[in-house]
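Contents: one structure, followed by commentary.
All protein chains but one are shown in place.
After this line comes subunit A, so read on.
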Amino acid sequence: MDFFNQDLTSLHADLVNKKLSAEELTKATFENLKQTDAKIDSFLNLNEDAALATAKALDAKGINADNVLAGIPVGVKDNIVTKDLTTTAASKMLENFVPVYNATVVDKMTQNDMIIVGKTNMDEFAMGGSTENSAFKVTKNPWDVSRVPGGSSGGSAAAVAAGIVPVAYGSDTGGSIRQPSSFNGIVGMKPTYGRVSRWGLIAFGSSLDQIGPMTRTVKDNAAALNLIAGNDVHDGTSSEREVPDFTAGLDGDIKGMKIALPKEYMDEGIDPKVREVIKAAVKQFEALGATVEEVSLPHSRYGVSAYYIIASSEASSNLQRFDGIRYGFRAQDVKNLEDVYVRSRSEGFGDEVKRRIMLGTFSLSAGYYDAYFHKAGQVRTLIINDFNKVFEDYDLIIGPTAPTPAFKIGDEISDPITMYMNDVLTIPVNLAGLPGMSIPAGFADGMPVGLQLIGKSFDESTLYKAGYAFEQATDFHQATPDLGGQH
């Protein structure tokens, strides 16, 4: 059993018609997982016994015919806390951490009868773009196991691309859902800031973090966002706006839609083969009756610097909680309390996490605050103004998700700045709090290339509508890696 030939709609029909029981589906999922994941290492922890028990109970209760996610196996990124299921954020700091509560999104999964298969690998504390920063294992790209799956939600992306699960959830602070979705040829949505509750998401950059779904098709993605969206009393930044049905309006009709293509997203810093894929996508949108015009986001080039100041500053504050006292790793043979703090943090965090904490602490420190943190916050405003100006005249923005296809494992990990530049096209979206989605748009040298769609605040629906029209007119989403499933 893999999920290459079935989407949520067809799986749901099989479950409702009892062609397939939830228990059979869960068993088959774990059988496939054990074979396939031996090659790509996308999962950190499995939830097998509980998943099978849940599936059995669900079969006894009956599948709700109105809930397309009932009985569906799901992967959850390991920075989203799951009650009684070890949650590590891929850090030695949390190697043995067992949460006492569920993230709100996890509660919604279980209340809606989804079957949690396990926790997916990631860059430690979501800091990185390759999943090489995991303290435990390096996930491989199922299209070419010598290449990275991207990150930080690399485990979730690889698991979906390899047909292990039809849906996985990730988190995106600067591109961590979209870039791995691009690298793996799947659909990944970073919703508007505030669309989804962050309660139970292990905090990285609190003004940037959002949880979102990763799937093989646009429609599946819309259904998976329906599940987790909405206000939550536990997250004061979650919006009270009404949540539309994101699967409505998927009719393939985008005639007259006004699409903007920022020239900065097609400049010489972008791999020419990636640009070719995007140019072909532009033609496809035009053939579907949309207009595509060049625009400018002049401050987007400063996004990487502004982001690494802001995100690192927020991270340095958020990660102060890891002190070796109440939970998490505590160093041995310590002399006094100060020693517990310093040695536990120095031994428990990996290098990239330390780099971000150092950058953040520096940017916030006396004498540097104005030149760095304050300045970055002003540049953030200019980046938002650029987007607002474009959205006065256009319905959405398109461009590449990442400057290149997936790179080789080991190629960039020793050079932080090169790694940071992977996020150049995704970061501005987080800084502005906008929704952004990556969808499969073609291939470069056999590796998937993603198209990024950026929308107005709280207008995920337009992204899904445009993405669905593109998907129905192309067959990139039907391509699957040879390694996965029953190939």
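Please note the rule applied: a residue touches a chain if its C-beta (ideal position, glycine included) is under 8 Å from a C-beta of that chain, and two chains touch if they have at least 3 such contacts; residues count from 1.
Going forward, contacts and distances are computed from a predicted model.
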Candidate names "Monovalent cation/H+ antiporter subunit A", "Rhamnose ABC transporter membrane protein", "NADH dehydrogenase subunit M" or "Aspartyl/glutamyl-tRNA(Asn/Gln) amidotransferase subunit C"; UniProt protein name, chain not shown: "Aspartyl/glutamyl-tRNA(Asn/Gln) amidotransferase subunit C"
Given A:67, A:110, A:305 or A:474, the one touching the chain that is not displayed: A:305
Per the touch definition above, residue among A:48, A:271, A:323 or A:411 touching the missing chain: A:323
Which residue of A:413, A:432, A:447 or A:483 touches the chain not shown here: A:432
Residue, one of A:178, A:343 or A:465, that touches the chain absent here: A:343
Residue among A:56, A:92, A:137 or A:354 touching the omitted chain: A:354
Hidden partner interface residues of subunit A, rising order: 96-98, 100-101, 193-194, 207, 233, 236-241, 299, 302, 304-306, 308-309, 316, 320, 323-330, 334-343, 345-346, 349, 354-355, 357-359, 361-363, 365, 371-372, 374-382, 384, 416-417, 420, 431-433, 457-458
